[in-house]
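If you scroll down you'll find the structure; I have some questions about it.
Just one protein chain is left out here, and the rest sit where they should.
Note that the chains take the letters A, B and C in the order they are written out, and that residue 1 is the start of every chain.
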């Protein structure tokens, strides 16, 4: 393919798909937005008004388009496995939004399909492209923290969803939200041996009606012996809040949630900085970078920064967390290599 | 007793006992330091050089002294139950350092003894007298946080003990340190229904040798449905760190660990504020206040701010945490009233 | 006098006098509050209800009382010189609230009188007893900042006075408020060679009516060549704010204005810490310490921490600032020794 710009087909232009559309339209070096697809005619119309790009309602049109070298999958999570299968079968490189799948088998099938087709597969864990997290990673990698003792991570959304459909209900908190924290845990500290999740429904009637939690606390025991906690809530009220602290023998890093600006307004009644309200306020800058990284990997046929294996591991951890939540037991994870592939087994304790 | 200053007998003048000695010597309104006792002759000598006060090596002398109306017990935790029994039998009011006991039966016996003797019994949870925690408590009590969703608390010590003896080994992390966090949880959020503790030995060879952990994560499920975490470590390295966050439907409070000063030093290499290194750096101001509160309660025969029941509850929670740690199970707590006394039962899940 | 507690006579029990009364009543080691005087019967009544202490409406009674060894002068600034004269004539040691006087001659006369009488004279610059300022001073003294390049200081009050009388009008901003900053400048950086003050009346109708400013910016040129600014306002609105930054070749220190607590309240609309609203919120802890220091100096017949010479220098600087404000010229200061006393001359540039 040489240094020719690769054509990107974007599947799904609502929500995070819209963010990817805007970033691709603004220009990712070495790539051009070749086509978009979305089953919603109105979503396509909105995009058509903003960017000049061919569009279709059918994913098949995207895969049939010879100008499309790679697809960015930003459709609802439940559709990811089939989208990945079809894309790899069509020989397209794949950037798949997280989660790679909602069950382990589908995630494994996606990995195998990409490997068989010889295409590049990257998963959308944006935190790995955030400057703060990258700095923390490099401090850890350089040994500045010494031996890692603890990992303390929060991700809290401001408002619970107004309906269970909005949230994808059956997987909302762990598969969809906590997967970011679980990936960060593996990336920053290492593999996880045991996971225990505690949940509660405290704020959201729609989620309660379908038996889902809106608060979860997950305790991790890492392979290296250290411990960690993740807390997730869909109802923090005061804003979107994503913080991470890694305690080590020689140093500790805290990745704080930045404010929206460096401007403090002080009045007779209150003073303070404005807070981030959504994940976009916090991670907007990371999205173009993850696409740049993907395009670069396609060009150089190099290893991606967030592999299918990483995507699978996050699905495994989220599944284990969900099982722990349902059984009130810790879930022990075992990893083994099977024909060059990592495979996972899990036992309740 | 009227408005006459009450005589305080202080048992134990090392460590925290020295802090109480200094505060009593500096003057607690309505009280005077009448006598000190410590089995260590050298500890007594040190105190004798600093403050003019009668002293003995025997606790019995303290209890026999007619000028002693109340005792402050600051001896090692394992001795607390017997000290309380003897003091109440002698008709002395009791301020007992935390923990009230290292097992539930002894704590209950202490409560009963105080009740029988008709004396005042207060337990030394200093955090309840810290201005920051008091402000948080009042914000919660006024309803500014709405319904409580989550409780996130850390207490980390800078250095693990050099020997298992120093730490009291068999109870160090949960009975001795986490009991502060467990009491804060009850005080700020409410009663705890279920407790699960995870531990690891990562930094301290002496503790490992006696089978004890130096890191613990405790997950709480409160009676009101909310969740919480407590993390404790004996090896934070960067300083003593005690933080607490309570998330509610209408507001969230964060009690930060203050710096040692409001002076930032900026140089070519680094900039920042100096951190607290020990619990005294953080809670020094709370110690005189808890004694003032105790003395006031004795004078007015009023309810104490931290009751024997609170002391018992903390012993129960620490015991449940220890059991969870040992059995790898969550421990469910049940409370019932038995002849006007709260009694606890616990089941592993 | 030995180690006998010295008797303190307090002149003036309103405003800051009330603070001194409370601190003396609570107990300053080596001292006891022997008598209070105030021309206001109602002020005396208020104090009488709080503390058991003999009182009079006449200052003369205070000076005649043989139990009074030292006086604390907390009456309005204009009265300070005569109060100092009478006290020293009666052989009493003197702690005089700032400013020592409103003109240079009176300040010099006070110094001479104290010297003649052989009594201790200390001036009430509380900032020298604040832990943050003391830490900054020690960092500078130890050379951690290297050569000093700049001094940047703000002191801002939240609300302008409701009447010109309240503020003492003719000297409010410079003699009464900025004198703290001018003393801090001398203490932390060194002697001042040149002073230029700019003022404006922006917020206070009562002060405008009497031709006084409510905002001032003062530029200092120090003997060591460095520069500094002081900004003062009586209408900061958002709170009492006192900050100080000293920039040096090797390091810089910033003394921040602390918040009222370490508790952050985060809600849907705002988040932040509560601010200090008055100088007492900020410097409350410094007041007992300055009295302890004075009492200690009396007992030991030692040098005081804030001498009459320091008080005189602050009066000279405030007078120079006022002259600069009125003439729109920089004022150059010259110091010379005259019979062991520092004497000042000033020229407009």
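In this text, a residue touches a chain if its C-beta (ideal position, glycine included) is under 8 Å from a C-beta of that chain, and two chains touch if they have at least 3 such contacts.
Quantities reported herein were computed from a predicted structural model and do not represent experimental measurements.
Here one chain is not drawn; of C:105, C:250 or C:347, the residue touching it is C:250.
Within the whole complex, the absent chain has one touching residue among C:109, C:210, C:235 or C:260, and that is C:235. The residue touching the chain not shown here, chosen from C:5, C:203, C:260 or C:346, is C:203.
Interface note for the absent chain: among C:67, C:116, C:147 or C:285, the touching residue is C:147. The chain not displayed touches chain A at residues 27, 131-132, 135-136, 139, 144, 250-258, 261-268.
Counting over the whole complex, chain C has residues 147, 149-150, 152, 154, 156, 196, 198-200, 202-203, 215-217, 219, 221, 225-229, 231, 233, 235-238, 247-252, 328, 330, 349 touching the chain that is not drawn.
Annotation for chain B: contacts to the undisplayed chain at residues 237-239, 266-268, 270-273, 275.
Definition applied: only the chains that are shown with their structure count from here on.
In a homomeric contact, the two copies may use the same or different surfaces; for chain A and chain B, over half of the interface residue numbers are shared, pointing to the same surface. Overall, the chain located most centrally, as judged by its C-alpha mean against the mean of all protein C-alpha atoms, is B.
Centre to centre, using the average C-alpha position, chain A and chain C are separated by 59 Å. If you average the Cα atoms of chain A and of chain B, the two centres end up 42 Å apart. Among the residues of chain C, those in touch with two or more other chains are 266-268.
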